[in-house]
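Below is one structure, written out as structure tokens; the observations come after it.
In this view, the complex is presented without one of its protein chains, the others remaining in place.
Let's turn to chain A:
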Amino acid sequence: MRIGVVTFPGSLDDGDAARAARIAGAEAVRLWHGDPDLQGVDAVVLPGGFSYGDYLRCGAIARFAPVMESIIDAARGGLPVLGICNGFQVLCEAHLLPGALTRNQHLHFRNRDQWLKVEATNTAWTNRFTAGQEILIPVKNGEGCFVADARTLDQLEAEGRVVARYIRGNPNGSQRDIAGITNEAGNVVGIMPHPEHAVEALTGPSLDGLGFFTSVLRNLAADGQLAGGQK
């Protein structure tokens, strides 16, 4: 099972995302922003950081990277894609997910361990969780305030596409405490906090983040898409 992790100029958490994929039992494949070749990976993680220096808007320029053109096509065809923090911003800019991430309401960068409640557990990235499960993973962002028009928010809730909400305090002012969402098909997930930083006791506040990575492995196995299965 091969999970691709993209590196853009300014990506920070690509190393941790690749490490989380390995800890979960996958082979991590590093993908480069300027190369449209996805190297036959079974899933893709867009990591956190400040792609292209956050110039113009977070994720706005990364969306046009050669690797993104391939990822956008593949995601529409069902490839599991997880966008974390800056990766979530890139997915919104690429119109793979609705809404936008804007400056934190209080203007401060927030960096802390954050409790979330998982809601949608039928996605490619959250099937190892139980609905309503409370998890603790780090959040660290300056522009993590999720906004969308009321109709879109209502639709996300009605269709069960809110993946996780902030509990015990909203760190950035996100509407309806939304921390993560999924697309209609459930293969594309964007989440503002960082599951890849909560995969082992030495460096994280919990092991709760690992569930995102083991979920996609189960999803791929269930789909019979075991591209790396013989290895």
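Assume a residue touches a chain if its C-beta (ideal position, glycine included) is under 8 Å from a C-beta of that chain, and two chains touch if they have at least 3 such contacts; residues count from 1.
Definition applied: contacts and distances are computed from a predicted model.
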Subject >> Chain not present in the shown complex, as UniProt names it (candidates "Phosphoribosylformylglycinamidine synthase subunit PurS", "Fe-S cluster assembly ATPase SufC", "Bifunctional protein PyrR" or "Phosphate transport system permease protein PstA") >> reply: "Phosphoribosylformylglycinamidine synthase subunit PurS"
**OP:** Would you indicate which residue among A:148, A:164 or A:216 is in contact with the undisplayed chain?
**Re:** A:148
**OP:** Using the definition of touch stated at the top, determine which of A:30, A:76 or A:106 touches the missing chain.
**Re:** A:106
**OP:** Among A:22, A:57, A:110 or A:165, single out the residue that touches the unshown chain.
**Re:** A:57
**OP:** Could you tell me which of A:93, A:119, A:177 or A:196 touches the chain that is not displayed?
**Re:** A:93
Original post:
Hey, which chain A residues sit against the chain that's not shown?
Top reply: 56-57, 60-61, 64, 92-93, 98-100, 102-107, 145, 147-149, 173
